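Take a look at the structure below.
What you see is the complex with one protein chain gone and the rest in place.
Right, chain A next:
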C-alpha cells in the first residue's frame, strides 16, 4: 500500500494541458490476445487460413480440406469474427460452405461445445481449429443440428456416406441443394 497523494502535489493537470505526445490509440486487449493466438497458430496440414485484410486480424477465414473420413476431398470454408470481448467471449464461427453434416445446419451454424457453452478464456483459436477438424473426422449424431443427417448416420451409414458424397459433388440431398465443394 502506498500513500498515493501527498498533499503537496495535489493539483492535477487540467484537461487539455495534457502532456505532450497527444492521444495515440492503443491496441485493445482483444487485439493483443488475438495477435498472440495467431502468431502461435499451429495448423494441421489439412487446414489453412486466409486474411482478406492482413491488417485486420479479427476477421479471417479457415479452410479445412479433410484427408480422411466421410468428408475426404472436400473443401470447407469457415468465417471467424473475433469480437472486442475476446477471450471472455468466443469468436463467432460460421461455415460458409453448404455441407451435409449432422452438426452443421444449412445456414452454416456449427454445433461445437467450445464455440458456445464450454468456451473458456484459456482456449485459443487453435483449440477451435482442432475442434472443427474433429467434427469432420467424427461427426457426432448424438448432438444433431441437421437432424435428418444425424438420423441417417445412425440408421444407415452407407446411405449417409453416399449423401455426403453427392452433396460434395454438388447436387440435391432431399430437398436441399448443395454447391460442389470438392478440392
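Note that contacts are C-beta pairs under 8 Å (C-beta built on N, C-alpha and C of every residue); 3 or more make two chains touch, one makes a residue touch a chain; residues count from 1.
Quick note on the criterion: contacts and distances are computed from a predicted model.
Engineer: Given the options "NEDD8-activating enzyme E1 catalytic subunit", "Trafficking protein particle complex subunit", "General transcription and DNA repair factor IIH" or "Ribosomal RNA-processing protein 43", which would UniProt use as the protein name of the unshown chain?
Structural biologist: In UniProt, the chain that is not shown appears as "NEDD8-activating enzyme E1 catalytic subunit".
Engineer: Name every residue on chain A in touch with the hidden partner chain.
Structural biologist: Chain A touches the chain not shown through residues 1-5, 7, 9-19, 21, 23-33, 35-36, 38-41, 48-51, 54-57, 84-85, 87-89, 103, 105, 107, 109-111, 113, 115-117, 119-122, 143-145, 147.
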